[in-house]
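Let's turn to chain A:
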Amino acid sequence: MSQDALLLVEGLKVIFPTDAGIIKAVEGIDLAIHPGECLALVGESGCGKSVSSLAILGLLGTPPALVRAQTIRFDGQNLQALNEQQMAQIRGKDIAMIFQDALTALNPVMSIGRQLDEVFLKHCGMNKSQAKEASIEALRAVGVSSPAQRYRQFPHQLSGGMRQRVLIAMAFAASPKLIIADEPTTALDVTIQMQVLEELRAMQRKSGTALMLITHDLSVVNYLADRILVMYSGKIVETGPVKQILKRPAHPYTEGLLTSVPRLDTCNTRFYQIPDQVPNPMNKPSGCHFHPRCSHAGELCKQTVPSLRSLSPQREVRCHFPLQKGEGGDSQHA
Partner candidate 1 sequence: MRKGYVLERILYTVFIFFIVITLNFFIPRIGVEDPAERYYPPQGNLTDTEYSIIKQLTRKQYGFDVSGWQQYLRYLSQLSRGDLGTSLQAGSPKVSTLIAQRLPWTLVLSLSNMLISVTLGLLLGTSAAWNRGKFADRALMNASTVMTALPAFFLALVFSLYMGFEWGWFPAYTEPDMVASFDWSWRAIAQVARNAALPVISMSIGGVISYAQGTRNSVIAVSQEDFITTARAKGMSTRTVKYRHVLRNAMLPIVTSLGMSVSGLIGGSVVIEQIFNWNGMGTLFLTANNTNDYPLMMGIMLFLSSFALLANLVTDLLYSLLDPRVSAGGGRR
Partner candidate 2 sequence: MKRSPAKMLAVLLALAFLLSGCASRFERLEDVSSALYIAEVASSFPQTFMPWFSRDGVAPTISSMIYSTLLSYDDITDTYQPNLAAEWAYLDRQGQPLITADGRVDYARLEEEYSGKDTAFISVRFALNPQATWSDGKPVTVRDIVFTFDLATNQKRSNHAGALVWANDLMHKYDQNTGRLRRQGIYTYDTGANEAGYPVSEAEKDHVFYFEVSKVLGAITPLVSTILVLPEHIYGSLVSIEQPINNTDPSPELRHAYENPVGCGPYQLDRANTNSQEIVLTRRADYHLKAPDGGALYKVDVLKFVLFQEINVAIYALKKGHVDVLDASVSANYARLFEHEPGISLFSAPGIFAQTLVINLNPPPERMNAMREQLTNPLLRKAIALAIDQDTLIGYVLSGRGRKVPMGLVREGVLHNPQADLIQGPMEERLRQANEILDSLYPDKDDKGYRLSSGSRLSFQVLGSPGEQDMINYLQVLLQKIGVEVRYAPKGNSPENTYLYGGNFDMTLQGVSFTPANVDIMMNAHYCNLNRSSNYGRLKDEQLNARIASMRTTLNREYKYQLVQEIEELAAAHYYKLPLYCQDVLSAARTDRFTGWVVSPGVGAFNMDSLSRLTPSGQKGR
């Protein structure tokens, strides 16, 4: 199974040593993305999901970060063995990224056209005029109105949705095999969010690109993703197909996430909130990191770190007392 994965990551760990102590951002995660698949990495902010994606692409500065992994294999290539120059060849061409805040993710003093051109010039062997044509075409493809005019404009002159589209166009520019989308719609209004997601899904369908979606928004996950990977405090706490997990979460944290999503079909007048805050990454709780916030937690949870256990062939959970037994989930799926 891992053999045919487009991206295979095993035992990825990231720490940040600081004056005050060591921040354990990612504590060993495994993940695999198959061609054309959309994998969602879900979790609260600070759980290490963005750091993981940056670490995979080698975009984390070292210092301040220290990264270790057993395997980071992309398309049969060991990414860890590549130097910066070779990585640069992969980034943008094979793996592209879409960032959360398009205003800060775009260079403020460069026209968006030139920023797009850079991708075509670098990865597609085009000359300047070709690149310009391709950029305008790419802008049009993501639904940017009057792309030739936008081409000359600067990021601050565009609306938030437009900027996000530009980022999407930029990611898809070199037809990569994998796109990592880090909270692509969080910074946008809800109506614009939908349009952008639409665009993203259309582009993904059209090109058959694999998508690694990083989000905390389960409705986005529901809309785009095939498989889910729930992270908490640097560890994966639950994985599985989207439908199963959304319907029957096995980890109390996943359940908490689900209940905190406002739904139109239920009549909750108050949102459910997971109590307390994300644990201090410098000083994480013993045992299961989630236990101080967990309503099901027992004595065992405080002492022993639970391991990732298989519930069904496709589902795993890291919990001493999972909410769902494997069979139930399985039968649902079947």
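To be clear about the criterion, a contact is a pair of C-beta atoms (placed from the backbone, for glycine too) under 8 Å apart; a residue touches a chain by one contact, two chains touch by 3 or more; residues count from 1.
Regarding selection, all candidates are chains of the complex that A comes from, given by their letters.
What you see is a predicted model; the values in this text were computed from it and never measured.
Q: Pick out the one candidate among 1 or 2 that is in contact with chain A within this complex.
A: The candidate that touches chain A in this complex is 1.
Q: For a test of understanding, state which residues of chain A touch candidate 1 in their complex under the given definition.
A: 54, 57, 59, 63, 84-85, 88-93, 96-97, 99, 101, 104-110, 115, 118-119, 122-123, 154, 156-157, 167, 170, 174
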